[in-house]
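Note that one protein chain of the assembly has been removed; the remaining protein chains are unaltered in position.
Right, chain A next:
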């Protein structure tokens, strides 16, 4: 007997007490929980919660995005910047950058040696301060946002949803999905949080809204 047959046989015999006529839907799942814990001011809540993870959040009007990106890149003297296909030209920073485009696909050594990666995201989740990447235009392959040590993500305010249930409804499970909530971190040593283990140690979010001066949310708790 194959293990497949054997395991399924064991499962069925273990469930002898379940009436044969019972359907999965007969087991009621009360969904009295909220669809969202954030109603209104999604962008502000998102910005606050992303910053809580010690990521940096910069908010700006659409016209201010290129300058904001340029400033974030320039702060650490980044030169070689990974740029996924389909990144909106409106958000490209002015200046002399050495763009690493993923065509043909970049090797892991090239990605590892890059100073930063500049992407968009599929959406943001306010309640949890989460960016979700789905390998769409402006985001590229998953590895592009993994090996460079600095990730700058440009997100439009209207891409922010309130909470996890709304986000999952908008996402396509057949695309590779990466939920990012702050920079990589560990609490494995005496439960002290240390940012930056294997993923990018620095995460900056440029939040593009309809209004507003560039206002920075500090990286403090």
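As a working rule, contacts are C-beta pairs under 8 Å (C-beta built on N, C-alpha and C of every residue); 3 or more make two chains touch, one makes a residue touch a chain; residues count from 1.
The rule is simple: contacts and distances are computed from a predicted model.
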| item | value |
| --- | --- |
| UniProt protein name of the chain not shown, from "ABC transporter permease", "Iron-sulfur cluster-binding protein", "Carrier domain-containing protein" or "Phosphonate C-P lyase system protein PhnH" | "Iron-sulfur cluster-binding protein" |
| For chain A, the residues touching the chain missing from this view | 2-4, 6-8, 10-15, 17-18, 22-24, 27-34, 37, 49, 52-53, 105, 108-109, 112, 125, 127-130, 135, 141-143, 146, 164-165, 168-169, 173-192, 194, 196-200 |
